[in-house]
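Encoded as structure tokens, the structure appears first; notes follow it.
As you look at this complex, bear in mind that one protein chain is not there, while each of the others sits in place.
Coming up: subunit A.
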């Protein structure tokens, strides 16, 4: 018993001597956006096409609120230049917020709805893909019109079917097509649209979509 007590007191003596040797570890917090690039503010500017001017005016508050409140990015509309300008604030948590907001606004300008474009703010892996009909197949005149008609379907039901099956959002702007969604889903939507452009009937595309969606549902 005595030997034990002696050993314990010895250990205490050793510990106190070692404390003064090492300096404390430094703790660094992540850099704030405005501290990057030596304290300068970061900007993004998104131009507004004329056909989206009025919808922007209508949906301005829906756009402004999540950008300013949740993403902590400054947002303003430059009427003279017809551009939406985004700026980081001092309390912006992450530099990617700015990019996300810029993408969000850009998606709105392409033609997507605010509620669909909001997904860009919330999810990381969402992308917007754009391509033209002429990229798929060279069509002229009536054929082009018919192809556009085929893509949309009667009352837009073909487009909606593709959207629902592949969990994407599609905007058909004349000859330009924009798809918003995750990478795999964009692929599914793009393939379906390409089949439609190339001339396959809607029923065929539907059956393919059904098969794909069934596979998607079982997928882990």
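Some observations on this one:
The rule is short, and it goes like this: a residue touches a chain if its C-beta (ideal position, glycine included) is under 8 Å from a C-beta of that chain, and two chains touch if they have at least 3 such contacts; residues count from 1.
In this section, contacts and distances are computed from a predicted model.
In the listed set "4'-phosphopantetheine phosphatase", "Glutamyl-tRNA(Gln) amidotransferase subunit C, mitochondrial", "U3 small nucleolar ribonucleoprotein protein MPP10 isoform X1" or "Bifunctional peptidase and arginyl-hydroxylase JMJD5", the entry agreeing with the UniProt name of the missing subunit chain is "U3 small nucleolar ribonucleoprotein protein MPP10 isoform X1".
Of the options A:42, A:182 or A:200, the residue whose C-beta touches the omitted chain is A:182.
Within the complete assembly, A:217 is the residue of A:22, A:61, A:79 or A:217 that touches the hidden chain. Against the chain not displayed here, subunit A makes contact via residues 113, 115-116, 118-119, 122-123, 126, 153, 156-158, 160-161, 163-165, 167-169, 180-182, 206, 209-210, 213-214, 217-220.
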